[in-house]
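Before any comments, here is the structure.
Certain chains of the assembly are absent from this excerpt, and the rest are unmoved.
First chain written, first letter: the chains are A and B, and each begins at residue 1.
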Amino acid sequence: MAYETISFTIENNIALVKLNRPEKANALNAVAWKELKSIFEELDENAEVRVIVLSGAGKHFCSGIDISMLAEVTRSEETCDTRKREKLRKKILELQASVTAIEQCSKPVIAAIKGGCIGAGVDIICACDMRYATQDAFFTVKEIDMGMVADLGTLQRLPKLIPDGFAREMAFTGREVFGAEAERIGLINKCYETVDNLFNSVTEIAASIASKSPVSIRGTKHILNHSRDHSVADGLQYMATWNAAMLLSEDLNESFKSKSEKRLSDFRN
Amino acid sequence: MAYETISFTIENNIALVKLNRPEKANALNAVAWKELKSIFEELDENAEVRVIVLSGAGKHFCSGIDISMLAEVTRSEETCDTRKREKLRKKILELQASVTAIEQCSKPVIAAIKGGCIGAGVDIICACDMRYATQDAFFTVKEIDMGMVADLGTLQRLPKLIPDGFAREMAFTGREVFGAEAERIGLINKCYETVDNLFNSVTEIAASIASKSPVSIRGTKHILNHSRDHSVADGLQYMATWNAAMLLSEDLNESFKSKSEKRLSDFRN
């Protein structure tokens, strides 16, 4: 499949995905929203891919929803107020689904952020598994300055990633949180001085993940997603049933075998 | 409405609320519990108010439940043990409701804490949206030293605000956590050196919130409360339905208009 607003390469089982409208600071227009969903569904199916790194082309990670797109969402020819709102609700659900595709992709998605991560950009990185950024990267829940409630996932996912008090401060004030503070509050796992540092380190982490048993990585992500939304008791039961199905893999054998043979494990995709 | 244990002023859409029994270190007696509920219900209804700052008059934020009040709660003429406990349960629910009024108030509530924040004081700040404090402020789950399980919300809300391990240490040992540590564990968003620093900064944050679209601020708080207690999937669905109703506001238009006219937004209450 060809993409207009996204570029990607796959090498060493790592997919490098870039939001790619640098001239618009990677603002997300209607095409971009569709492609965001498509690319993560495609990579989910592509067995060669074991881990995904998501970044932005150019200076910024993402400047949020394209303003023309927002206008389109709110405009309507529909004369019945309720029918108009049914359509609006459906449209919001559609955009949410593009973001959720990241979470539902069976492989870990690592966000590597430099420059601005604004509005919908925050929705997107919150659906990623881990986040790393440069010190001059900044994060802002910009929706509050557009006179709206952020509705594509930030308010649902951010408070499950960072302390609630910070999530609320970010959501109410829309202020910019830079790399170092983002690290301190746990929004990103690590803050780097330069873009090179960032990408070297993220590539290393991605390579580490790509070297592990792919079925175990997929299973671990699936279970972590499940855990977030269930009680511990429920989660444990689900876990036991999951591993009743998934424990006895070729990869488990290969792990034991490679260890006894004192060599690196070599897993199939 | 006149208050005996609480004082407040409203200016620039910001309500400054003070627990006001400084001679008792703002201990909460029966009147105070009732008034706590009333003031937040009143401010909820007052359209002029867009954000609330809660602090304590005098040296301390709050020294907890008034000891005479606790005696009253536990004393009873009732001869039937079960009827006595029905009454006790009802009384606990009533006091909890006073605290929960802060959470259910539709506008953000910022706690500005200096001095002691003790026992029920912790219950109260945990129901606020954000917390800021001086370095000599201290927090203690004092109930454990009174031979009781803290029952007004601390044990329900604190572990959703800070790492579970710290919440348990605070709850089991009742030890005092001072400003700097409170910042490190995420209990407060920021620790300030002086009371002046604290109030200047909190006023600035409050002013920032007061300058935003009031309907969006209210919606954001409502959704953040909802998110805490629901799965992400449930939260997203609720969000889409919410914005189907609430997105197309006067404030959304004003935001766009003011931006194109390069002026500050001017929102109605």
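The criterion applied here is as follows: a residue touches a chain if its C-beta (ideal position, glycine included) is under 8 Å from a C-beta of that chain, and two chains touch if they have at least 3 such contacts.
Not measured: the values here are computed from a predicted model.
All protein chains share one sequence; of the complete assembly in this entry, 2 are displayed, while the total copy number is 6.
Basically, only the chains that are shown with their structure count from here on.
Here the C-alpha atoms of chain A line up with those of chain B after a rotation of 120°, rounded in steps of 5. Each chain gets a centre from the mean of its Cα atoms; for chain A and chain B, those two points are 32 Å apart.
Interface residues of chain B, counted against chain A in their complex, comprise 108, 129-131, 160-162, 186-189, 205, 208-209, 212-213, 215-217, 219-221, 223-224, 227-228, 231-233, 235-237, 239-249, 251-256, 265, 267. Of all residues in chain A, only 74, 85-86, 88-89, 92-93, 96, 100, 103, 143-151, 153, 155-157, 159-160, 162-169, 171-175, 185, 228-230 touch chain B in the complex they form.
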